[in-house]
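Every protein chain but one is kept in place in this view of the complex.
Presenting subunit A:
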Amino acid sequence: MSTSSYKKGDPYSHAGAADKMAIFQECLQQFNATPVNARKCRQLLARLLRLIYTGEVFPSQESTTLFFSISKLFQHKDASLRQLVYLAIKELSSTSQDILMVTSSIMKDIQSGDLIYKPNAIRTLSKVLDPTTVSASERLFKNAIVDKNPIVSSAALTSSYNLLPIAKDVVKRFNNETLETIQSFKQFPPDQFQLHEYYGGATTSLPTTSYMYQYHALSLLYELRNHDKMSLMKLITSLSDGSSLRNSLAVIQLIRFINKVLLDDDSLIQHLLPILINFLKHKSDSVELEACKTIISLQHLISKADFANVVNTLQKLLSVPRTATRFAAIRLINKISVKHPKEIITVNQELENLINDSNRSISTLAITTLLRTIGAGTVESDSTVEVGSESVDRLINKMTSLMDDITEDFKIVIIEAIENLALKFQSKHKKLVSFLTDLLKDEGSLELKSSIVDTLFDLIKFLKDKDGKQAILMSLCEFIEDCEYTELSVRILHLLGDEGPNASNPSYYIRHIYNRLVLDNSIIRSSAVIALSKFAVICGGKVSQNIQILLSRCLNDVDDEVRDRAALSLKFIANNEKNLIVNESKYDLAVLENKLIHYLNNESNFADQFDINEIPAISNEELTSLEYENKLNRLDKNDEMEVEPTSTEGAKDDSNADQSNDLLKQQEFEQEISQVAEFKDYGKLTKSSIQPIYLTEKENEFVVTCHKHFFLETSKVVLQYNITNTVNHLIAQDVSVIAQSDNPAYVEEFILSVDELRPNETGTIYVSFTSPSLAEDELVSVFGNTLSYTNREIIDDEGNIDESDEGWTDEYQIGDLEILPGDFIQPLYNSNFDSVFDQLPLEDSTVVHLKGIKTLENAITKLKDDLNMLPLDGTDYVPSDSNSHILKLFGRDVWGGKVGILVRLALTGGKLVAKLQVKTETEHFSNTIVDGVGV
C-alpha cells in the first residue's frame, strides 16, 4: 500500500467516515485483481465494515455488485482474509440480491475448510439460505451440531435457531442431535489457543471448553418442544441435578423454563421449587440472581421460609464489588418491599450502608426501600410502633444529612417516596411533614420546590388527620412570606382560599394572605384578593365584614387586574352570590374540548347556541376520587419503574390521559349509539363498561370483545359485540351473536347483526334487552354467548368469493358475559369512610366463600374489580402473613346514592371467606350487591 492511499483512508481523520464512493470503487478494483493482495483486501473490508457499522446503507444495486466482487475473494486461501469475508457477506446479505450464488462456496468451506473460519461459514450460511434451499443443507447442519468442536456446534445451533422462522419443519428434524449435544462433552481442539498468537504456547490456565453449546442447544430444544409441556418437564428434571449443565447461561435458561412452566400451571411448584432453591447457591452471580428473580416473580406461591432463603442470597449479593450485581440485587429487594416489606427488615443494615453508594440508582433504591420497610413496622402491634418510629427518626436524620450532597432530581425521587409512605401509613405523617417543610425552607430550584409543594397539596387533600392538615397549611403560610417563585405563591394562595375557610382558625390565614396584598407583586396580589373573597363568603358574619374592609382598600391598587378583581369580589359578596366565587363542580375539560371542536368544525352548528349543559360536570367529590386513584396508581407505577426521574413524568402523563380517556370513551359510545336508529327511544346512556371484555382468546380466528351499555331511564341493556375476523382466506357472512341470560327478567328484544365481515375487518353487533328494574327483580345475570356465521372462502387475490358455493354455517360457543353489581357503581373517594358508612340508611350483609382464590391480595383485587369501588384508608394493602383483613370499599351507584361496603376477609385452611356488610342509599340495591358478589 502506498503512503498516499494510506492517507486517503486515514483512520483518524476527523472528517468522519471515509468517502463511501471511494471505498466502493477501490473494493471493486482490489477484489477483482489478480493476484489478490490478502493484506490489502482485509484492510479494505475493514473499512467497508466501518461504513456499514457507522450507519451507511448501500442501495440494493451497489450492494449486490459489492457482494459479487467479495465472493471473488473465495479464491484466496488465507484464513484471516476468509474470516472477514464471511463477516462482510453476512452484513451485506440483507441488502443484496442473488445471495444464493455463494452457497456452494460456503458449503465447501464447511465440509473441508480450515477450522478457524468453519464456524463463521456456518453462521453465514443461515443468512444466505431461503426456505427452498434449507433442506439441501440439512445433512451439513446435522453433522455440524454433533461436531466435537464446541464452537462449530454452537455456530450450527444458533444458525438453526435463526432458521426457525423460515424453515421450522426442517429444523424440527434436528431434535435428536440437539438433545444429544446438551449432554455431551465437547472440548476445544488442542491448538485452539494457538490460532491467535497472543497466547502462544501457554495453555495451562486456559479453559478446555466453555460449554456455551449447552446454552444454545437448550434454547433451540425449547423452541422445538415448547408446545409439549410433558417433554419440557422431563427435560427440566433430567438437567436439574446441578452437574449436567456446566454453563451459567444454560442454567439461567433452565431457570427461565421453570418460570414459564410455573406460569402456565402453578400446581407444579412443589416439584420445581426445590430445584430453584438449589440454584440460590451457585458459583455464578448471574445464576443466583436469576433464581431470586424467578422465585420473587412467583412470590404468591412461596412459603415464608423459602422467602428467607431468597433474601439471604440477595443479602450476600448486596455486598459484592460489582456494581451491576449490587444494582440487580437492590432492584429485586425493592420489588419485594412493595408487597412484603416485613420480609426484608433483616437487610436494613445493608440498605442503610448502601444509601451512600457511589451509584446513584443504588442509593435511591436503598432509600425508597427503607422508607417502605419502616412503614411496615407501624401497621403491626403497639410494641413495634416504637421500633418503627425510632427507625423513622434515624432514617430521616440520615436523609437530612444526605440531602446536602445529592442532586436535585434525586431529591425529587425521595420526596415522592416520602409522599407514598405518608399516604399509605398516615400515622407517620407528622415526622415526614416536618421533614418536607424543613426541606421547603432550604435553598432549591423551582422544580424541587414545586415537587415539595405538590406533595404537601396531596397530603392536605388525602390526610384524614385535621391537625396534620392544619400544620401543613400553616407551614405553607410561612413559606409564602418569603417565597421567590411567583407561580408557587399563586398556587398556595389558591389552596389557602379553598381549604382555609373550613379550618378552625381562618383568621390566621387571612392575616398571612393580607400580608401578600401589602408586600408582593401584582400577580400575587390578584390571587390573594380571590382567596380572601372565598373566606368572606364561606365564613360569613364578622369575618365577611372585615374582609370587605380589606378588599375595599384594594380598589385603589396601582394594578388594574387587582382593582378589577377586588371590585368584582366585593359586588359578589354584597349580593351574596356564593356560587360565583366558590366552585362546587367543574366541567370535564376533555369532553368540553371535544364538544367545542365538534361545534366549531361545522358552521351549520352556529345556528344553535353551544349547549354547556351537554358537558358532564364533575363535582369536587368526584374529582378528588379520580385524583386519589390516579395518585395511588402513579405511586405504584413509580414503584415498578423506580430510579428514573425522567420516566416518572411520562407515567404522570399516562395516568392523566387514562382518566380523561375514560370519559372520552363514554362520550364516543354515546355518539356511536345515537347513530343507530333502533336506539333512538332509549333515552340517555347511563353507563357503559369502558374496558373491552374479551370473550375469546386474543389469537382466535374470530376475536370477540364486548361492552355493556345501560339505559336506566327506559330499562334497557345493550350488549355491544365487536368481532374481528383474523382469518385471511375467509369471509364471514350473516354474523350474529346469540346471547342467553340465566336471569328470566332479561328479555331479548332484537339483534342487529353484521352482513359481511371481510378479513381483518371488525364488525359491531348489538343485542338489546329489556332489563328488570331495580325494585322488582335482581339485576345480576350471566349471559351465555354463541357466535354464528356463514363461512365463504376467498378464491382469488381480489378477495372475491365463489358465488356458486353456498359456504357452510358454523356456530360456536364463546365466553360468558356477566352483569355484575360493579356495572352499576362508580368508584368514589371519601376521606372519612367510617362516619359516612355509619350514616348510610339501608343495610344488608352476606358471607361468601371466594372459590379459587388463595391469597388475601387476590381476593381484594377481585372484589375491587367486580364491584368497581375504591378501596379507602389504604385498606387495599395487606401486611404479609396476616390471615384476616378488613377492606373498606366506597362508591356511588348509577341512581346517585352512595354505597359503602365493609368486607371482613379471613383465610382459614386455604379457603377464603368474606363477610360483607353492605350499606346503601338506594333502595333494593344492597340486595343486588349481596347477590352478585362471589358469583
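The rule is short, and it goes like this: contacts are C-beta pairs under 8 Å (C-beta built on N, C-alpha and C of every residue); 3 or more make two chains touch, one makes a residue touch a chain; residues count from 1.
Convention: contacts and distances are computed from a predicted model.
A chain of this complex does not appear here, and its UniProt-recorded name among "Vacuolar protein-sorting-associated protein 36", "Alpha-1,6-mannosyltransferase", "Integrator complex subunit 10" or "Coatomer subunit zeta" is "Coatomer subunit zeta". Among the residues A:Q192, A:S240, A:T368 or A:Q733, only A:Q192 touches the chain that is left out of the figure. If you put the hidden chain back, the residue from A:L125, A:V170, A:M212 or A:I333 that touches it is A:M212.
Residue A:Y161 is the one among A:Y161, A:F307, A:Y509 or A:F535 that touches the chain not shown. Within the whole complex, the absent chain has one touching residue among A:T65, A:Q83 or A:T686, and that is A:Q83.
Shown as candidates are A:Q299, A:T325, A:N791 or A:T875; the residue that touches the absent chain is A:T325.
Residue A:R256 is the one among A:R256, A:H271, A:R394 or A:K665 that touches the chain not shown. The missing chain lies against subunit A, touching residues 1-3, 6, 11-12, 37-39, 42-43, 45-47, 49-50, 53-55, 57, 78-81, 83-84, 87, 90, 116, 119, 123, 151, 154-155, 158, 161-162, 188, 192-193, 195-199, 206-207, 210, 212, 215-216, 219-220, 222-223, 248-249, 252-253, 256-257, 259-260, 284-286, 289-290, 293-294, 297, 322-325, 327-328, 331, 358-361, 641, 643-644, 647.
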